[in-house]
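Each remark here refers to the structure printed beneath this line.
The complex appears here without one of its protein chains, the remainder shown in place.
Labels run A and B following the written order; every chain starts at residue 1.
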Amino acid sequence: MMLNYLAYAVAAWVFLWGLYGIVTSKNLVHQVVCLAIVQTSTYVLLLAIGYKAGGTAPIFADIPVGTVVVDPLVQALMLTDVVVEGTVMALLLSMVVKANEVAGTVDPEELRILMG
Amino acid sequence: MSARTRTTLFLISAAGLAAIFAWGLRDVPPMGDYRGPYGYVLTQVAVYERHATDTVNAINYDYRGFDTLGEEFILFASVLGVLLLFRPAGQKKEDAGKKRVQLEDALPVSDTLRVGMQAMAATMIVFGLYIALHGQLTPGGGFQGGVILATVPLVVYLSGNVKTFEAIVSNPLTTLAECGGAGGYAIIGVLALLAGAHFLTNFVPLGKTGDVFSSGTIAIISVTVGVEVAGGFLVLMQSYLREIIEERLQEER
Partner (left out) sequence: MSITAYIPLPIAIPLIVAAFLAFTGKWVGRRACDTLAIATALGNLCLTIVILHGVWSQPYVYWFGNWWPRPGGIALGICFSIDAIGASLAVLTATLTLAGLVFSWRIFEETENHFQPLMLIFMAAMCGFSYTGDLFNLFVFFELMSVSGFALCGLKTQTPGPLQGAYNFAIVNTVGAFMVVIGVGLLYARTGALNFAQAGRSLGRTPADSLVLLAFLLIAVGYLTKAAIVPFHFWLADAHAVAPSPVCVLFSGVMVELGIYAVARVYWTIFAGSLAPNAGELREILLIMAALCAVVGALMCFAEHHLKRLLAFSTISHAGLMLAGVGLLTSKALGGFVLYVLSHGAIKGGLFLCAGIVIHRLQKIGEDHLHGRGHEMRLTAAVFILGAFGLAGILPFGTLLGESMISDAAKDFPQSWLPYVFVFAEILTAGAVLRACFRIFFGWGDPAPTDESSRIEEGPETTAQHSTTPMTMFLPAAALVLLGIAICAVPQLRTTADSAAQVFVDQPGYAGMVLDNASVAAPAKSPEESLAGSIVRSSIAGLLALALALGSVFRKRFPKLNFTRSLETGSRALRTLHSGHPGDYVAWQSLGTAAIGGLFAWFLR
């Protein structure tokens, strides 16, 4: 019975672990990668929600309509997100690259000049 | 706040969040027990209504095509943002005109890598096109195919041909691919308006289920998205490459 909820526990764990990485990071590149890790927890959650026990892929090229399949909707939601995540992380990393070029550091502690 | 305070604060919050997740998730349907009507109805009707055997792509490019338009523009906006942040300014603008830094002609790589990667590049182009064109029939579609095509220059780079890599990503066609793909998707939607239906209606004849040229605009949009994604990633590589070149120029100065 516990295995049924394992996926949700994994999603919550990865979410919190990624947040921990962001909070304690000493390197901006590392922080962006931790952000990507937090995003993967959302994927795990979505896919777990859509899973149907005994279901196969929702591709009806070789199986008749009416076979038990898993939910196609969460897959559709997720798959565009995966690709888009790549470019959003590229945008964040370009900010990091530029900050390193201008300020000479990627340590958030050294970089914080905006105060109060 | 000091690092220690920050970590302690977070650990307390994380404990709280974990407790809240546990409290909230105890009522969630267990995994494997998907009940909701939305996905179920779609699996019953998508093949008949749109002659598309891949339900996931039917959702992506038709039922919820408007979402995918938004997601595609998120990609577009991110690439535009990278171009904006990496734009040459001031001193660099003059340098870009004057001097070209030499990238290595070829990286020293082993023979296995060189031959293997070149073979893989050729295979990947075919594979990427195949995936992008068959989205309506089998798992795949524009996003996946576009990403595979965009990885081809990286494979070329790994095979040691730095010049070829530079030539591919700096080609002006990449910008055309990216902007044309993004604008093209929106234009297909507007064409549906001109045909008298709501935005992004599938107005092209649907063809026979199982054919490559079936499911109307799903196939067309899938290819458009593939072009845009590939173009977008190539433009990203171009920007990063330009940035590396400028850093080398800085160091040489």
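Everything below uses one rule, namely that a residue touches a chain if its C-beta (ideal position, glycine included) is under 8 Å from a C-beta of that chain, and two chains touch if they have at least 3 such contacts.
Values in this document were obtained by computation on a predicted structure and should not be read as measured data.
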Touch with the omitted chain, as defined above, among B:26, B:208 or B:253: B:26
Missing-chain contacts mapped onto chain A: 11, 15, 19, 22-25, 28, 31, 35, 38-39, 41-42, 45-46, 49, 73-74, 77, 81, 84, 88, 91-92, 95-96, 98-99, 102-103, 108-109, 111-116
Absent chain, residues of chain B that touch it: 1, 6, 9-10, 12-17, 20-21, 23-29, 35-42, 45, 62-67, 69-71, 73-74, 76-78, 80-81, 83-85, 87, 89-90, 93, 175-176, 178-180, 182-183, 186-187, 189-190, 192-193, 197-202
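Please note the rule applied: only the chains that are shown with their structure count from here on.
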Inter-chain centre distance, chain A versus chain B - centres from mean C-alpha coordinates, in Å: 15
For the chain A and chain B complex, residues of the former touching the latter: 1, 4-9, 12, 16, 19-20, 23-24, 48-54, 57-61, 65-66, 69-77, 79-84, 86-88, 90-91, 94-95, 97-98, 101, 109
Contacting residues of chain B [partner chain A, same complex]: 3, 6-7, 10-11, 14, 17-18, 21-22, 25, 28-34, 36, 38-40, 42-44, 46-48, 53-57, 59-60, 64, 67-68, 71-72, 74-75, 78-79, 81-82, 85-86, 137-139, 143-144, 146-147, 210, 229, 232-233, 236, 239-240, 243, 247
